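Handing you this structure, nothing more for now.
A single protein chain has been omitted from the complex, and every remaining protein chain is retained in its original position.
All chains are identified by letter, namely A and B, in their written order; residue positions are counted from 1 within each chain.
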Amino acid sequence: MTSQIASMNDVATLLKEILDEERVMTDPETVAMFSRDTSLCAPRKPDVVVRVLTTQEVQAVVKLANAHNLPVTPRSSKTGFYGAGIPQQGGIVIDMSAMKKIRKVDVRNRWVLFEAGVTYGELQAELEKHGMRILNPLLPHESKSVISSTLEREPKLTTKHHLDETIFTMEMVMPTGEIFHTGSMSIAPEAPEKISDDLPCDLCNFHGPGLDWFRLIPGSLGSFGIVTVMNAKIDLIPESKKTIYFGFDTLEDCVAPVYRILRKLIGDECFILNSRSLATMLAEEASEINRIGALLPNYIVVLNLTAGQWFPEEKMAYQMAALKEISQTFMLKPMETLPNVPEMETAMDRILYQPCAGGSYWKSRAKGASGDVFFLTPLQRAPAFLKQIEKAAAQNNYLKSDIGIYLQPKQNGRAFHMEAGFPYDPESPEDREKARTLHQSVSEALLNQGAFFYRLYGPWVDMVYARTGNLQPTLKRIKKTLDPKNILSPGKLGV
Amino acid sequence: MAFTDVAYKVLQDIVGEENVTNDPALCQAYSRVQWLPGGVMQREKCGLNMRPACVVMPGSAEEIQTIVRAANRYGFAFIPRGSGFTFQAFPTQGGTVVIDPKRMDRIIELNEKDMYAVIEPYVSFVGLQAEAMKVGLYTPTPLAGSQVSCLANYSWHGAYGNSWITGIGAQNLLGFELVLPDGELVRSGAMACPGAGNFWNDGPGPDLRGFLRGGMFGHGGGIGMVTRISCKLWPWTGPEVFPTEGNANMKFSGSLGENWRWFMIKFPFKYPEEEEQELKASAELFYEMGKAQIAEVVTHLAQQFLYTYSSVTKQDLHDNIKNDVFPCGYCVVGLHAKTSRAQLDYEEKVLRAIVKQVGGIFVDEAEPAYQVWIKRAANEWIRFGNAQRLARPSDNFSIGSSNVDSIDQIVYEIGESNKVEKQALAEEGLGKDFVQPLSVNGGWISPQEYGYWCLHTTDVFPEQAVEQCNQAMAIIGKVAQSQFQRNSAAKAIHLLGPAYDMFGPMVNNIHLYVKAVKREFDPNNVSNPGYAATPEVMPEEDWKKMMGVL
Partner (left out) sequence: MALEKIEYDASHCQRCSTCKWSHLWEVKSHRFARNCPSVVYGKFDSFAAQGKNDIATGLLNGELSWEENRDSLLDIIYRCPVCAACDTSCKRVMDLDIIGVLEALREEACERGYGPLPAHREFIQSIMNYDNVWKQPRSRRAGWARKLGIKDLSKEGETAEVLYYVGCTYAYKPGMESVPKNTADILKKAGVDFGILGAREICCGGIADNVGDKKSFEAVAEKNLEMFEKTGAKLIVTNCPGCYMTFSEKYARMLKKNTADLPYTVMHSTQYIEQLIADGRIRLNKPVDLRVTWHDPCHLGRRGEPYTHWEGKRVAFGLTEPPRVMNRGENGVYEAPRNILKAIPGVKLVEMERIREYAWCCGSGGGAKSAYPDFALATSRERIEEAEATGAGTIVTSCPWCEANLIDGVDGMGSNMKVADILELVMKAMV
C-alpha cells in the first residue's frame, strides 16, 4: 500500500495538529542529527523528527503513521551507539529524550517507574535520595536513556543472577497505535497518569499478559512496540564496599580463577578489562591512554564487594577470606588498588556507579569513535575468541595494542558479554571505511567460530540470521501479527 | 475435527507401529485429569471426548514435525505434553491425538562449568537433579513433584521450593527448539546459532522465549511442541547423593551436611483470628531478608502444607488436624553455604537479627512443627517438591486463589480470598463439607528472587464427588469475582482458553494479540485447540458457557 501523502510537508502539517509546532522538526540540522549516531551504520535521514512528552503523543503519532503508511523509528537517547535509532526508510523519528518524569520510587519493593528519556545520571540522582541505586552498565554515556539501555540488553556490572533481567512492567505503544501495558500494569488500561498509589497492584509481576513482552521487546530495536514508561528493579546503595583487583598476563589466566570466584558468589560487581580499555576509562585525554596503559597489568579483573546494614565487617570478612583461599589456590595477588594509578578508588567508584559524565565519552576518547564487536560466550571459550579477534585485526592491519577488551559476567558467570573495541577516527572517511571492513571481518571470523551474537545491529542482522534457520522467518511472522503495515522500525532485524 | 484411518496409517509410518495406538484401552490412560475439581467436572462434561483418538510416541523432533504436518493435512488436533499432569494435556474434543514424549528422554548435555543442561521432553526433574548433584549443581524443585517433565514445567508454569533464588520456571529456561503448529522447526538462543553451544537465551535479536510462553501459563500447548531445551542449573554444595534414613513412608531425609542449615520461624499470632497479623509479620521478615540478600529457601507455609507434608497416612493427617498440631502458619528458611562455612555463620547471624527485629520466634527443635518439617520435609522441599501430596487430605484438591505481585499485595490477596471463602461458607454453605479444617487459613507464600516479587496459592480440598467439586468451583469463581471487582492484578495472569475472551477486553485487549498470533502460526487450529486461545474471538455466549458463567 503506498502512502497517500504528497509530501513530507503534509506530514509535518498533520503532526503539528498533534504536537506543538516547535516539536515538529524538519530543519536540515535536526534531520542530520537524527540520521546518524556514533556507530558504523550508514546514515539515513528521517523526513521529520518529533519530540514527544507523553505516551498519548507517541500514540497519536503512531496512529497517524498507520493512517498514512509512514515508517516510524523510536529513539530515546540523544546519542546512539548501535544504529538502532537510525531510520531505514525515512519517515518519522519519535524522539522521547524529553520524557523525563521519574514517576515513582518504590523503596519497599525496590523498583522505580520512569519514562523513556530518563538517563542514568538523572535516575541515579533521584534514587540516591531514597538510598537506592539503578543497576548500571559500564560507564554509560551521560545521554543514554535507561529504558533504551535496558531494551538493548546492555550488560550490567552486577553479577547477581536476579538483577540481570530487571524489567517489571512497561507501558508501550503498539505498532498499530494502541496503548498497551505489560505484566501487572495491564490491569490499568487507561492513561498512565492513573497508575498511582490507588492501583491495586504493586507492578511486581513481569509475566504476560498473553506473551512475555519483557522478553520479546528487548532486542527488537523498536520494531515490536515503543516503550514509553517502565518500572525496573533497583537495589540498595551499599553501606560499604571494597574493590579488589587481580592482574593477569593473559585472558586465559583469568578463566579458572574467575569461574571459581563467581561460582562461590563472591562480590556484587565484576568485570574484566584489558589494560587498553581501563586506561581509556581512566584517561582524561587520548594522549594519556598509552602512558596509563603501561602502568596496568595486561588483564585486570575488577571485583567489587559490598555490604549492607547487617554486620558489614563480617560480610566483608567472609568474602575476603574466601578470596584469600582462591588466591592461594591460583597463586594470585589480590590488590586493593592498582599501583601507580593515582586516585584509583575515586576513579573506580565513578566507573562502578556513574555514567560517563563531563569531558569526552570514554569510547570516543582515543580517536573519536569505536567500532565495537560484542557477543556472548561461556568464559572458557573467551580466550579462543580473543585469538580470533586479534588474528582478524592483524589481517586488517589494525594494531593489537589499540584493541580494548571487556568481559562482563552475567548471572554469576553463566555467560559473559565479550566486547572488543576498535577505536577509529570518524572524521576520516578512509579510517571509517577501514573500521567498517575490520568490523565485518572480525564479526565473520567470530561467527564462523561459533560466537553468539545476541544483540543484532547493522550487518550482524543478515550475518547472524543467515545461520539461524527459521528464527528470522518466525520473527517476521510475529512482526506481521503485531505490525501488519510494518510501520515501526521497518528494515531493522530484516523483519 | 476427525481422526481418520488414513491419518492413523500415516502416523504408523512415521513412528513405527509399536509406537502408536488407537486402541481405546491404551488410549484410556490419557483421558482423565483427576486433580482439580475443574478436571473432574471437565471429565463429567466432556466424557469420552477426553479420550484421545490416538496416542503417538515420536522419537525425535523430525518425527514430531512430520506428525504435526500430518495433523494439518489430515485435519486432526494434537496435544503436546510432558508427563501429562496438568489439565491442558488432555483432549476436550473427539478426534484428538496425544503426543506422548516417552521415547525422548535424553539428557543431551550437562555442562558443569557453565551451569546448564540440555534435555528432551521426558527428562524428569528427579533424574536431572540426581545427575546435577554429582557435579555440584542442582535444579529447582517443582511443587508438582520432581517426577514431572522439566521441559514441560518450564514451558508451562512451575513454582519451586527454592524460588527465592531461582525464580519461576520461565526464568530457568534458556534456549529451546520448537516445532511450530505448521510443522516448521525453530530454535532460540545460542541453540539457534551453529557452534555457539547451548548456554544462553536472549535472542539473537528479540528473545523468542517471549513468544513461546506468556503470563503464568504459556499457551497451554497451543503454539506447537517444544522438543528440546537448555535450562539453568544452580550451585550446590550439599552431598552428591541425597541422604535418607529409614524406609518408605517412614523415611526421613538425612542431614545435608555442614553446608545447609534450616530454620522455622513463627510469630505470636494464632489462626484463624490473627491470620492477618501473622501474614503481615511474615511479609516484614521477607522484605528484610530480601534487602539483606541472604538465604536459599524462604517461604511461608500454610497450615495445609504442614499437615500434608507431615503425615505418613491420611488418617495421621486428619488426626493431626483434630489435635491442632499446627496452630498457625510458619516461615521456613534454608541457608546454603556457597561461598564458605563462614558465609553460613554470617547469614545465620543476620537472620537472627532480622527475626528479632520483626518480632519472630525461632521454632524450638522439640516442637512438632520443627520435628515434622525440618526433619522430614525440609530437604524434600529441595529434592522432590511434591506439593502434589496436597491431594492426600481428600484425594482431590485445587488451587483456590493465586496471584503474582509484591509480597505486600500477596499478603493482602490471601487475606481477601480467605475472606471470600469464609463468607461463601457462612452465607451459602459453599464448602460446608470440606472447607474446614483444611483450607481458609493462611496460604503458601513464595517470595521470588530475594523478595523482589512474590506468588502465592491457597487451596481448597473438595472430594471428587460432583456436588463438592461444583461447590469448589463456585468458591473459586467467587474468589475470581472478588479479584475482578477489586481490579486485582490476578485477573491478568491466569489467561488461557476462554479466559482470554472473558478478561481480554479488560487487559489491553490482549486476546486480540494472542489470537492474531494463533491465527498466524496455527491457521488450522490443530495445536491443542481445547486450551489455547481460539483463533477467532468467541461470541460472549460461548465463552460464558465455557467459563461456567452461564
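Note that a contact is a pair of C-beta atoms (placed from the backbone, for glycine too) under 8 Å apart; a residue touches a chain by one contact, two chains touch by 3 or more.
All values derive from a computational prediction rather than experimental measurement.
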Omitted chain's touching partners, listed by label: B
Among B:N72, B:N111, B:S146 or B:T534, residue touching the chain not depicted: B:S146
Residue in contact with the excluded chain [from B:G75, B:G127 or B:G477]: B:G127
Option touching the unshown chain, where B:G195, B:G246 or B:G429 are the choices: B:G246
Touch residues of chain B, complete complex, unshown partner: 19, 21, 23-35, 48, 51, 55, 57, 83-85, 100, 102-103, 107, 123-124, 126-128, 130-131, 144-148, 241-242, 244, 246-251, 253, 312-315, 318, 380, 383-384, 386, 388-389, 391-396, 433-434, 461, 463-464
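In this text, only the chains that are shown with their structure count from here on.
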For the chain A and chain B complex, residues of the former touching the latter: 108-111, 153, 160-162, 165, 168, 178-181, 183-184, 186-187, 189, 199-221, 224, 233, 236, 259, 263-266, 308-311, 314-315, 317-319, 321-322, 325, 376, 378-381, 412-415, 447-456, 461, 464-465, 467-475, 477-478, 480-482, 493
Footprint of chain A on chain B - complex, ascending: 111, 113-116, 165, 167-168, 170-171, 180, 184-188, 190, 192-197, 199-200, 202-211, 213-216, 232, 235, 287, 290-293, 338-340, 342-343, 345-346, 349-350, 353-354, 404-409, 449-450, 452-454, 486-489, 491-493, 495, 500, 506-511, 513-514, 516-517, 519-521, 533
